[in-house]
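In this view, the complex is presented without one of its protein chains, the others remaining in place.
Chain lettering (A and B) follows the sequence in which the chains are written, and residue indices restart at 1 in each chain.
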Amino acid sequence: MDYRPVITLTTDFGLADEFVASMKGVILSIAPETSIVDISHLVAHGNIKEGAFLLQRTYPFFPAGTIHCVVIDPGVGTDRHILATKSTGQVFVAPDNGLLSPILRDTDRLEAIHAVTNRSLFNTRVSNTFHGRDIMAPVAAHLAAGLNIKEVGDQLTCGDCVIVPQIKSKIQSSRLIGEIIHIDRFGNICTNITLSELANLSPTHDIIVHVGSYSISGMTKSYGHVGDGELLAHFDSHDHLEISVSGGSAALLTGSRPGSIVTVEQRKSHH
Amino acid sequence: MDYRPVITLTTDFGLADEFVASMKGVILSIAPETSIVDISHLVAHGNIKEGAFLLQRTYPFFPAGTIHCVVIDPGVGTDRHILATKSTGQVFVAPDNGLLSPILRDTDRLEAIHAVTNRSLFNTRVSNTFHGRDIMAPVAAHLAAGLNIKEVGDQLTCGDCVIVPQIKSKIQSSRLIGEIIHIDRFGNICTNITLSELANLSPTHDIIVHVGSYSISGMTKSYGHVGDGELLAHFDSHDHLEISVSGGSAALLTGSRPGSIVTVEQRKSHH
Partner (left out) sequence: MDYRPVITLTTDFGLADEFVASMKGVILSIAPETSIVDISHLVAHGNIKEGAFLLQRTYPFFPAGTIHCVVIDPGVGTDRHILATKSTGQVFVAPDNGLLSPILRDTDRLEAIHAVTNRSLFNTRVSNTFHGRDIMAPVAAHLAAGLNIKEVGDQLTCGDCVIVPQIKSKIQSSRLIGEIIHIDRFGNICTNITLSELANLSPTHDIIVHVGSYSISGMTKSYGHVGDGELLAHFDSHDHLEISVSGGSAALLTGSRPGSIVTVEQRKSHH
């Protein structure tokens, strides 16, 4: 099969209005062969953290050459930059507001950062409130059609960009203290505690996970290994510690929100 | 025009999270020419009946060669099988939990059933909780790219698979007793009573349909043939008896739910 470029779209535009479709029309006018993939358009209004999370979780599954266009842009029309970044053979176009932090922090894989300033690539008329349609979509389409990233504007360094630091879990008196970074549609509680961090602490069958006023003993393989409605701790499909309720919502049950604390301690031994 | 493979996706993953997009990235990495069509990602969490209903209503409209990937998978990570089934020239990939019942019950058209076990087709790392991304998406993509279904794993028979029996309407003292199988977005009440079953009972202008505490006399052609807010019975676009309110919700008006009873009786003659 032939090569077809892929552009992904991640926005907070919702699914009812015309915004996403207008971007797609612009893209297909410039690069008609493109496969356009929606990552999500239901990012909470202006929630840059959530946009960055979705990007980080999905881009590794896309083919080399994919252009990711991420438009959560509360600063649209101000003097904030728009960035085009290349990393691991993929390109990322987004406002410079922290959205691309997962890409920009990973400096080993970073290939290029450019400010998007070349007006000849933009729509003829550029509005003050919709740079997704008037700047980022056409630039992404030109890149999909083969434009070299150097053509979009001047090169930048990481030091020129807004980078939100990663919140890491920490060890405090032999407890691992982490944070909830996402609640998904099922009410699964996704934490920043990784498999390798846990493995350093203790064998994973020998731990207790605390969230809200609940405690969970040991790690389980998957939802179906506990009874319906039961709370379990397991590693999610990105090797992060996740807390779930089989057939229910762990977030509702435990009253958790992004930012809440999750702790892991070694079970007291009775030998 | 050239041939382009089609993969459809039906899941309970919702539209806010990264799950669907990750599957699409995997598919386009393996089979970049594929047209990916979303059937629905708003199936209620773990609702296998609803997933099977959507599949049954849509697959007949897709071209030969289409791969339907259906991921409603509460048993992910347990020892449940994953199936690849061929019927009427189309292929269906889904966990073995009843989702493929409409395909597996239709034995006249069934061409092949295989267990999906060939690990060389899977993602390099297979998680315990996301086989949609790590097994079903790559297998569907390889099938779309031309892989013979025999390559996915050992052949099975219907007897090896979970098949949910179809709920048929029945005749009881000259009344037809059926069941509500779906409520759609408009509040239309879809039943398991078919045009031919009704025709066997009586001329369709000569019947009374009962739902909740409401009764409807005779069948109407379409919504626009009654006044706004009026209840009507008609044949839906799959020749099933449907109960609607023009410009409103029949489910809300009558307090109906999937599983509720609908009966049809002959009108008493006054000749």
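Just a few scattered comments:
Keep this in mind: a contact is a pair of C-beta atoms (placed from the backbone, for glycine too) under 8 Å apart; a residue touches a chain by one contact, two chains touch by 3 or more.
The shown structure was predicted, so the numbers you read here are calculated from the model rather than taken from an experiment.
Considering the full assembly, A:Gly14 is the residue among A:Gly14, A:Pro60, A:Gly229 or A:Gly259 that touches the omitted chain.
The chain not shown here is touched by just one of A:Val6, A:Ala52 or A:Val76, and that residue is A:Val76. Of the residues in subunit B, those that touch the hidden partner chain are 1-4, 6, 8, 15, 35, 37-43, 54, 57-59, 61-63, 66, 184-186, 221-225, 234-238, 242, 246-247. Residue-level contact of subunit A with the missing chain is found at 13-19, 21-22, 24-26, 28-29, 31-33, 36, 45-46, 74-78, 80, 127-130, 133-134, 145.
In this text, only the chains that are shown with their structure count from here on.
The mean-CA centres of subunit A and subunit B are about 32 angstrom from one another, to the nearest whole unit.
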